[in-house]
Every structure is written in structure tokens, then in C-alpha cells.
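Remarks on the structure that follows.
One protein chain omitted, others in place.
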Amino acid sequence: MTMAEGEPLLAIEDLHVTFSTRRGLVEAVRGVSFSVAAGETLGVVGESGSGKSVTAFAVTRLLDASGRISGGRIRFGGEDITKASSKQLQRLHGAAISMIFQNPRGALNPIRTVGQQIADAIMAHEPISAGEGRARALDLLKAVLIRDPDKRLDAYPHELSGGMCQRVMIAMAIACAPKLLIADEPTTGLDVTTQKTVMDLLARITAERGMAMILITHDLGLASRYCQRVCVMEQGQVVEEAQPLSLFSAPQHAYTRRLVAASPTATSTIADLAPDAGDGASRHCERSEAIQGTSSEPVWIASSAAPPRNDEERRAKPMPGTPLLLEVQNLVKRYDRGVVAVNDVSFSIKAGESLGLVGESGCGKSTISRLVCRLIDASEGEILFDGQAIGTLPARDFHRSPLRKDIQIVFQDPTDSLNPRFNAFDCIAHPLRRLLSMKDGAALTARVSECAERAGLPSELLERFPHQLSGGQKARVGIARAIACRPRLLILDEPTAALDVSVQAVILQLLDRLRREDDLALLFVSHDLNVVRMMCERTVVMQNGAIVEQGESLALFAAPQTDYARTLLEAVLHLGGPTAR
Amino acid sequence: MSIVRTAALAAALLTSTALPALAQTRAETLRHVTGAAINTLDPNIPGSTREAFGLSLLTYDRLLSFGKKQLDGKWVFDLDTFKPELAESFTVSPDGLKITFKLRKDAKFHDGTPVTAEDVKWSLDRAVTANVLGKGQLLTGSLTSPDQFKVVDAHTFEVTLPKPDKLALANLAVVYPVIFNSKLAKSKATPEDPWALAWLKENTAGSGAYIIESFKPGETTILRRNPDWNRGSAEKPAAFKRIITQTIPEAATRANLVEKGDADIVIDLQATDAADLEKKGKLKVISTPQYNSITFVSFNNQMPPFDKLEVRKAIAYALPYEDMFKAALFGRGAPLYGANWADGKAPTGATFPIPQPLKTDLAEAKKLLTAAGFPDGFSTTFSFNVGQAGTAEPMAALLKESLAKIGIKVEIQKLPDAQMSTLINEKKVPFFTEGIVAWLPSMDYFYRNFYIGPIRWNYSSINDPQITDWAQTARFEPDMAKYAALGKQLNTRHFELMPQIPLWQPSQDAVMAANIDGYVYQFHRQIDFRDLSRK
Amino acid sequence: MSHLSTTAKRAGWRFASSLPALFGVLVFTFLLMRVLPGDPAVFFASGPSAGKEEIEMIRKQMGLDKPVPEQLLRYLGDIGSGNLGRSLTTGQPVLADLKSRLPASLELTFTALLIALLTAIPLGVAAALRQGSGIDHLVRFICALGVCVPTFVSGLLLIYAFYYLLGIAPDPTGRVDIFTSPPPLVTGFLLIDFAVAGDWEGWGAAASQLVLPAFTMALFVVAPLARITRAAMLASLGSDFVRTARSLGLPPAKVVVTYALRNALLPVLTIAGIVFSTMLGANVLVEKVFSWPGVASYALDALLASDYAPVQGFVLLMASIFVVVNLTVDVLYGIADPRVSVE
Partner (left out) sequence: MTSATLRHTVWILRGNPVTAVAAAGAFILCVLAVIGPWIVPFDPIASDVANALKPPSATYWAGTDQLGRDVFSRLIVAARLDLAIAASAVSLSFVLGAVVGALCGYTGGRLDRYVGRFVDVLMAFPLFVLAMAMVAALGNRVENIVIATAIINLPFYIRFARAEVNVRRNAGWVEAARACGDSHVSVVLRFLLPNVLPAMAVQVSLNLGWAILNAAGLSFIGLGVSAPTPEWGIMVAEGARFISTGKWWLVAFPGLALMLTVLCFNLLGDGLRDILDPRMRT
């Protein structure tokens, strides 16, 4: 492959990608142009449906059968990939351009050993023997810093952790020394600490081997830290391209500004997240189309009334003497086969207080939220609500308890938390019918509308089924349902984890407003430290089912006392350029 | 088990020595296909199938066998003439109480042992003593005790009877009193099983025209000719060197096989296939009405409403005989309806069954039904067994349709064969169709076995003292004229009481390759392969 | 490899846990047979005088005069000692009958399954590779056609066409032409036994007898196999790891076969196991139509004659085969899919 002096490694010119769907043709990428120089790392940032992944797949010509490049050119090493035959593409793949995907475990063949898969990748391009392939695979495993590489060679993907799988994926991708590596959300779904090590590895390898990389991510922090240049995409177009530092410090495009604002930083407050939101009555269309998903309804954002600027004042601690609403004492949850999910956990929440519960996946935080919500029974320990021991009534019968309506929960995945066969109205009306025994009629309709209104869900959407709603709208339905019975304690189990940052921003503002309006106590479970810091007065840090540290949020985040909390905090990425550590 | 092993052994031996035999010309082999299966090698074992009876006539000899006669141009067995088999000759004493058999001196069992009067004695003793089927049969010929059988010398054998019995000789020609190799059998007997029932069930110890080469129950039986056998009509071995009997459950396939020439003979085809093959004319189709059988519609005469004579008669007048005969049998058989009895009396009494003056007359039927107190009819079920569905199903449909016209609602019940037998045995079926066969089709034999007493085969559960009395008298009536007079009374009374409605005698359609000769319709409705030859 | 031992352990556990099911089958069949209204003694009693006495004799001989619980206990004891009773229809011990007939059924079923798999997998793969195309619809239609003709009809029609009209097929009279001498008994599978004996003419004869019935049976199961192949193939073709394989430039054949198909075969394996056991039990009608001397037609005849022992023996045999097949599938699955051992 020859390459003219000074020509970039990859040049995308006016790329258009069209999908044929049931509703006709949808253009997912609309005239994207950018280029990557040899050895350069380019970030492509955007929210879901912005067309960033589609662009990546177009570059590698790995689009779904329904997608097609409808215009533009992709020049790689001087040749137009859009015109390449499938034979040529096969030679290109792996050898010249490689990809790394999100969900590393799924990206590996489950019934083939890691070593075989790496060897497959090499042998696709180089005529070597199986023995040589194995030796080379071993070298690669060493290169990606996998412990016990000899043993791992014969391991199957399911025997490795997510982070290790991603390392294997990287090993396969770099096996034939490609000039360009496209990493599509390489760390999504990994724990924060793992995220950091994987990204560091990628950065080091690309630097060492002089590879160019396109890092596709929704995480502005990630892009800012690892990229030399960043493109921001929205609705299939590149809206801004700049150095990370200038991009985040002085965003030019309105969308970029909004995105930057919505991304939590070490110092941002709830109010900072959506600074240009109007008053409560004004709604504006935030993004008009979700291209790859089934839903393409505009997302309506009802932003809160202008919040008080004084953060400290708003976050006033509950008055001394405020009674404890929830008291959890020495809670233990054991599953079959001796797995201890929650080990001797005690904490309390005062009325109107907000408590954050943070930790990495598997630390037991979701189990606690279900224990407190009385969906499952604890093995040991007590839960006192408003002074009453609610642990005595088994979870099986708790639906009869008068306290049922006082403890409500909002789930992580808004899609998963709504019954696919209920429309939004029925979802919200469900607790009212069950817990307040309200009958169908004007009163119920009014109450549902009111809840929807408070959750920022336009009443015209009440007729829709979950699959007809966007992610943010579904989250609002879930919140409206949770507040319908006016609970006193609201458990939020990663309420924004599945949402885009801009949607997360408004949802967080909404929750904060509701809390203040109803004097709700919150148990906020999250892996996102920035969010917890903004939302909660106090924070509990968990690891392996036990509490490692708890205290006032501000103090804890400023000066963590334990190593674990410190590691967690250090792994958090903040906006800024690669130098802004 | 051992027969299987023996057969396997035989087959293994054959592969080395008798490969030429296997390659024998197709012409010397007769391939017979049937829908049923052979289940025992000793016809005396309770549960033996009709095919097992058929087989026993080939592997065993009896003292004598039935002669043959022509009936409407078809050869059938003759109850009244006998030809000697193991017996060279026989004489009946003038008083009819003593029968003396002279045995052939050249007869040998398959293992080479000569056949002696001792063997005959042992075999007949077994038939009347052991727990075997023969016991029940032979008593219809006054043969009940070992005391009646006497060895005079090695080749002379004597049977004494308490009373002259017309069916004594005939009973010695049926399948049960086959002659076993008593030495061999006794050597296999055990204290618990003195008659070697268990061993003989799976082994043969006979002197018959054929020797079993392989026996796979429910699949194939291969017989090879016994070259030393000379009891046939021509005093020489049977014509076919090999006989292969295969079980082919699907009737249509059997028809295909014989039509394609892959099978040589088949006797259990569906009427429609037989008719079709006859029309095509390529094959020889010998269609003999089974003159020793009756297919009937029966009532349980003890169960209301069929205990009323008028009800029975009404139904007899309501049946669409012609349609049933045509639709179910395609006209293949001899009707037992539609006769014309000038004076209302049976025209003959020497035989049974005879056609009865039955015809379809719905007005008469309706009248009788009203007279019986059922002007609006009634509801009942009509049963038949799955095995006969081919003919019984269309018949039942027509019956139902016709009875509906006089107000009788019929629900048709198709029962698996075992269920039907059980229910009939328990006398729980009110209204049904069945068929009966008498091996020894004399008039009194029919009446005694099917129309009197609480016996299993009294399908109609009729209990008429007069029929019972006349039938018992007829049994020992030596004067044929008086016998016929009794028969006339019986036949008339049978019609008048209408315990069941005889429909017809179905034909046995023997379909065979055009060059097969010598087929005779036999009492047990199987083929006697010893008579067959290929032109 | 350690997961092999885990697989073995799993198989052992599966086997142990299937024993109660076998016992359940045993008892249930026994009771069901006793509910059958037909009295075998009556059915098998014949003769003009066949009265109470003779029937009682047969009843006693069959042990039917004892109370049902005692009969059950005796039956269980007999089974423990390997005695399945005696068939009245064939007059042979049930065990011997089953032993001599099982190879016929197995050979037929194996061949049919082989035909079905060889047809279904390519069809399913073709349909998945060209999803939504004419081929896809055609495959779907062919499969739907296959399952909607009763086997006895397709069987009879095949005989009529290929034997009667065209004369291509041999006469449908069992496993091998009657004039071909059978091979020395080794496995009972004629194709194998003929091959062992080196009698290729005989092998040909046996094979030609097998074609029609096996095809009739295969016709009925191609559909579920093709359907599952297509679905599994679609799932694995659309999976992330196939995308990975493509992105690494693996040859298309390798992507389709080693990556997509091998994964797709896992569910096919499970279904094939189920299909095999159902085929074995459900080929009553095929055996009947083709005069195939197998176990299913044997059981059918016995059932209609209320002949308990063969039916009970047959059901027990089928249940045991079901267990063995499940085990085999488990073990194969364990070998094919390393994830299994972790669960």
C-alpha cells in the first residue's frame, strides 16, 4: 500500500450512511468528514444515535445488512475503501485496520480458546503453522499484560474477567500490526478501575507501535484524557472538531456546550448540568431522532424551576433532631452455596436526607437496595423504618404492609423496569390502583397526569407503550410511578446508568427537585462518584458486600480515608485535556 | 429363545452348506404374505393365532385330514370325507363305538425316528389331558379321556367312543390332535410340565411336510421341504421346496406385492383390492365364500330393549342389506338374506347357516317398533372391533343411517379387539357385529357352540330351551332324515326368534400368481401349502 | 482438560437424577395397562368351549389373578432380574423380542436422523445466510410442507410411487430382501453387519430397503431441525464474535463454519437429541406402513391386543433410551461447549 507524503492515514470525506428500516430509508450518517494521521489518536464523541459507531462500522465496512454507504469516500492509505471488493476488505481487516468493541466478552467466540482465536487472527493474514500461531499468541498475551499468559492461552472467554477479555480483544486487534485501530466504546460496561487500566494499556500500545486510533465514546472525560483531537457528533454530523482542551474549555457549538455542561465534573453542581435550560414551563426539543433504535420520538425535557445558585445552602443538612427514617442494622444476605452478597452492613437515613451508596459492580449495592425495598428477605439483621421493624414481615407478604407505599424504587434500566404490555398511563396508575385502591375514573386520571407532569412527562405520551418511548421518557415514567403514592423513602438504583449524559443531567435535576418538593429521603445507589457527590449529603462506599467507608460526601470526596475509596476516586475521569490530570 | 438360537444356527449352517439352496430357483419357492403373525409352534398353546394353526398343519401330521369337494366350482374342504395322513387306513366298528387306525410304516419324524402308535397315544392323551386348547375342541367329538385311546401294536391304534359321534373323526382331523414325537417331547418334559408345553411352544417335534428353517415371530417364517414326507395326495413330498411367510401389516402393500409378482399368494386382502386384481386379470383370484362362517349383527337378547322380539325383528327389517353387502364387501361373499321361504318354514335343515327371508322394509320395521312400545325409537350403541374396521365401519355407518329412519339413534363404538372380546365375554355389549367360524360346520355343531348356554361364543346370549333341546338331540341322531327334520325346526325357530341377524358369509379371496395350482379353502381359513404347486 | 471431568460428573448426576423418572414411567405404564379395559386372557382364549375355566387358566398363567399391588411388586421384581415377561402376540420373551427388534428401529431412526440433519443443516444455514431472500422463504415453505403430511400418508404414497408405479424401490417388506441371506449377527445393524462380513451386495440390498422409510421419517423432522439451525445460525451470525472475526479479516468460510456454525450447532444438538427420542417412539406408523420389524410396531400390535408385557417393556426401553440420549447429548454438549461446566 503506497501512501503519498503528507496524506493522512484515513480520510473520510462527506460520508453518508443509510439504513433501510420498516419505515423507509433513514440516514444515520449525514456528510461526515474527518481524517486521522498516522500514529494519531482521534476521539469521536457523541450520544447514542449520533452516528459515531455507524461511522466506525462504515470505515471497516462491517455495517449490518440493512445499512449501506450511500455517499462519500473513505480513503485509507490513498485507496477508497468504499469501492473495495470483499476480497480486498478481508485483506484490509485485521492487517491494516482493526476494531475493538464494547462488551468484550460477547466479542469473543465462547467455544474457542483465547489462544486459538488470537492464532486465527494471525493466520488469517500470515501463512504460519499452528505452532507458530500459538507462540505468537503467547507473545501477544504478554504484550497486553495478562497474568499467567501460558495458562490463559488455553482458557475460554467465560473463564476470564471482562477486563481480561478486553485485553485479549486488544491482543487480537494488534496481532497483525494494523496501522489503524478503531476502538468502539472499549471500556463501557467495565468498572471504573478496570476502565482506567484498559485505556492506559491501549494508549501505551498505540504509542509504542505507532498505530493510529479512533476512540469512539460517549464519555467526554475519556476522550479528553486520551485523545489528541476530538470530533463531536450529533445526529449523524460532526458539529465540532478541536483539541480537547479548547473543546472543553471553550466549546463553540451549542450542542457541544450542552454536552460539556451536562457532564459531571469534580466540581460541578446539579444546577450546572443544564445551565441553559429555561423555566419549568418551557420545553425544548433536545434531540430529534434516535437513529438506530426503534424509537425516534423527540425527547422532551422539562427542566426545573431555576434552582438556587447557592449550592451549599440547598444542600443544608437535615436539622439536628430530625428523626431517623430508615435504620439498617447488621444486615447480612447470604445466597445458596454460601455466597455472601451483603455482609454486616449498617447505615441510616434521616427523613428528607439523601444517602449515596457507591461501589463497583458486584459489591452488593443492588442487593441492599432490594433488601431495603423489601423485595427480598435478609438472612440476618434488622431494617427499621420510621422506628418499625419491617424486616419481620417476609418479603412475600410485604405487599400487604401499610408501609409498602412509603418505600418505592426506581430501577437502573428504564426499559427493563416497565412492563412491555402496559402503556405509560397504566404503569403510573398501577401503584395507585394497588396500594391506594383507586378505581378507574377522573380522580385516577388526574392523579396520574399530575405525577406525569411532575416527572416531566407530557400527558400526550401517556397512551404510549414503553417501546414507543425514548430512554429518558421511560426513566420519567419509572420516576412518576415511584412517586405516585408519595413515598417517604425513594430508592434509586443506578437511575441514570443507561442514559446519555444530557438526559442524565435533566433526570438528576428532576430527582433533586422532587426530593426537595416532597421532602423525600433518597437512597441513591450508583457507580458514578461524580453523580453521588452532587446528589447526596452522605455517601457510603462499599466493597465486596461490606462498607469500607462512610461519611459526609464533601469530606469523603475531598479526602478519602481508605485506599479503596482513593482508588475509586482516582479512576474518575474529568473533563479536560490529556494534560489536565 | 431357543428357537431363535436354533434358527440362527440353522441359518449360519445354511450359509455355508445351503447357499445353493438359498439361490434355489425362485420357482421352487412360494412366498406368502399375510397381515397377521405366528406366535407359537404348538397349536395347542392357549393364545395361538390362526396363522400358528396354519403352520402346524405343515410341520405336523395328524391321523387324517379332510377331503375336498367342489362348491359352486371352488374347491373347499369336505367335512364328511377323510383322507389318511399318518393313518394308512381306518375302520369304524358297526356300532360306531370303535375306530381302528392302521398307521403308515414308512412315516418318520423330522429327526428320523419312526412314527408309532405310542406317539399317537401320547399326543392324543396330551390333547385331552393337558391344559391345552385341544381339550375343549375334542370334547365336541366325545373325545375326553386317555382311556379312550389304546395302543394295539406299534402300528395299530384304537379309539373308543361312549356314544357314536358323527364328529369324532372330524375332530381328529382338526389342528389340535397333531402327532408329536413322544420320545423327543418326553425328554423335554419336566415334573411341572409333563406334557412339554413350554418346550413344544418353541420347538417342533413333528413329522410334517415342512421343517422350520427360520422363525421370527411377527416377521418371517421360512420353511423347507421335508424330502421324506409322502403323506400328500400323490404319496410324494410337497411341491414347493421352500415356503416363506412374511408378515406385512399394510393390506394395500400386500396387494401391491402380489400384483408385482413379488409375492405368490395372499389370502387376506381387502375386498376392494381383490376385486381390483380380479378385474385386471393378471392373477388367479379364487374367491370362496367361507361356507363355515357367518357375519352377523347380534343383539344381547337379555338386555333391554333387545329382549323384545319385536325390537329385534324391527331392526332386522330396517337393515339396508344390499347396500351393506355392496359397500362393505363389494359383493364378495354369499348373502344370508333375501331368501324366499314359501311357507314361512326353513326349506332345509341339513345345514346351517342358510339364507333367511330377510329384506329391508322400513314400514314393517316401524310397525314392529311401535308394537314393541317404542314408537319414537330409542338410543343404543353399536360396537365392532378395530381389526374389522375395514368392513364393519361402512356397515355400521349404513346401519346407523337406516335405523335413524325408524327413530333408533345409534352411537357407533369402535373398540380395540381385546376390549371387544372382554366385553362380549362379560355379555356387556348390547348391539354389535361379529363373525363366527365353525371348523366343523355341521348344523348341530353351529347350534351347540353358538346358540346355547352361558358359553363365550353364544354372542346373542339366547337361552331358548327348545333350541337347546333340539340341538343336543340332533348331535347324536344317526338318522340323516330325522337329523334334517330337527334342523328344519331349528332353522325355523332361529329365524323366528331372531337372536341375531345373519348377514353373509364373506369370501376368502385367495389371490395368487396365475401359475399356482391346487388351492383349497380350508376349515381353519389358512392355506394348506402341501396342496399347492406351480405349473 | 478439567471441564471433561466436570462434564462426566454432570452426566453422572444427570443419570442418577433420571432414575426416579424411569421408575415413574415404569409404575405409570403398569397402572395404565391395568386400566385398559381389555382382558388379555379373554382375547387370547379361543376354542369353541373357551369358557370361564380356560380364561382363568390364562389369567393365572399371566398372574392376572393376583391383586394389582402384588402384580406391580412382582413386575418390579421381575424387571430387577431382567425379566420383562412374555409376549402373547409373538409367544416370545419380551426381552428377546425387544433385543432382536431394537436394532431395526435404531438403524432406521439413525438413518432418518442422519438424512434429516444432512438436509436440515445446509437448508438452515442457507436460509440464515440469505435471510429474507427467496431461498429463506423457500426453506421455510419446504419445512412447513414436511411437517404437515401425516407420515402414514407420505409413506404409502412413496411406496405407491417408487415401488408400485416406478419399480425403483425394492418391495417394502422389512429390512432386507427376503432372498438375500442375512449377514452373521454382530451388531444387529444390517448395514454394519454386512460391511463387517464384506458382503456389499447385501449391504446394497439393506440400504435400498432403508431409503424409503428413513426418508419418510426424515421428512417429518427436517422442519424443526432446519428451523432451529436457521434461528441459531442467525443468532450467531449476528453475534459480536462473528463481527469480531470479520473485523479481523478471517476467511469467510472460517467465519461461517468455525465461528458461526459451530456455535449454532449447540442448540441443534439439543434438538437433535429430542428429535431422536421422539422419532424412535413415534415411528409406529412408519414401521407399520413399511412392515419394518421394529419395536414400535411391535408395541402397537401388543397394545391393541391388551398384551401388557410388550407394551410395558417397550415403554421402559424407550424411556431408557430417552435417558441415554439425553446423557449423550449432555456429554457432547459438555465437550462442545466449555461454558457448560461452569453453570
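Labels A, B and C are assigned to the chains in the order they are written; within every chain, residues are numbered from 1.
FYI, a residue touches a chain if its C-beta (ideal position, glycine included) is under 8 Å from a C-beta of that chain, and two chains touch if they have at least 3 such contacts.
Given the structure is predicted, the values throughout are model-derived calculations rather than measurements.
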Touched by the hidden chain, restricted to displayed chains: A, B, C
Contacting the left-out chain in the complete assembly, out of A:Arg370, A:Arg454, A:Arg476 or A:Arg533: A:Arg370
Chain not shown: contacting residue from B:Ala397, B:Val437, B:Ala484 or B:Ala513: B:Ala397
Omitted-chain contact residue, chosen from C:Met62, C:Val139, C:Leu156 or C:Leu190: C:Leu156
Residue, one of C:Cys148, C:Leu166 or C:Ala253, that touches the chain absent here: C:Cys148
Options A:Glu126, A:Asp150, A:Asp416 or A:Asp519, residue touching the unrepresented chain: A:Asp416
Positions on chain A contacted by the hidden chain, ascending: 22-23, 294, 370, 373, 375, 396-397, 399-400, 404-405, 407-409, 411-413, 416-421, 423, 430-431, 434-435, 465, 467-468, 478, 481-482
On chain B, residues whose C-beta touches the chain left out of the figure: 251-253, 255-256, 259, 270, 272-273, 275-276, 320, 322-323, 326-327, 386-387, 389-390, 393-394, 396-398, 400-401, 411-416, 419
Touching residues on chain C - with respect to the absent chain: 18, 20-22, 24-25, 28-29, 32-33, 35-38, 137, 140-141, 144-145, 147-153, 156-157, 160, 164, 277-278, 280-282, 284-285, 288, 296, 299-300, 303-304, 311, 314-315, 318-319, 322-323
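The rule is simple: only the chains that are shown with their structure count from here on.
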Most extensive contact between chains (C-beta pair count): B-C
By mean Cα position, the chain sitting nearest the middle: C
Approximate Å spacing (C-alpha centroids) for the pair chain A, chain C: 51
Averaged-CA centre spacing for the pair chain C and chain B, given as whole angstrom: 39
Multi-chain contact sites of chain B, meaning residues that touch two or more partners: none
Chain B contact footprint on chain C (complex, rising order): 36-40, 42-51, 54-55, 57-58, 61, 87-93, 96-97, 100, 156, 159-160, 163-164, 167, 171-174, 178-179, 181-182, 184-185, 288-289, 291, 293, 297-298, 301, 303-307
Contacting residues of chain A [partner chain C, same complex]: 60, 62, 65, 86, 89-95, 98-99, 101, 103, 106-112, 120-121, 124-125, 156, 158-159, 169, 172-173, 175-176
For the chain B and chain C complex, residues of the former touching the latter: 1, 4, 8, 11-12, 14-15, 19, 22, 26, 29, 31, 33, 37, 39-40, 45-49, 131, 133, 136-137, 139-140, 201-202, 216-220, 244, 246-250, 252-253, 256-257, 259-260, 262-263, 386-387, 416-423, 425, 438, 449, 455-457
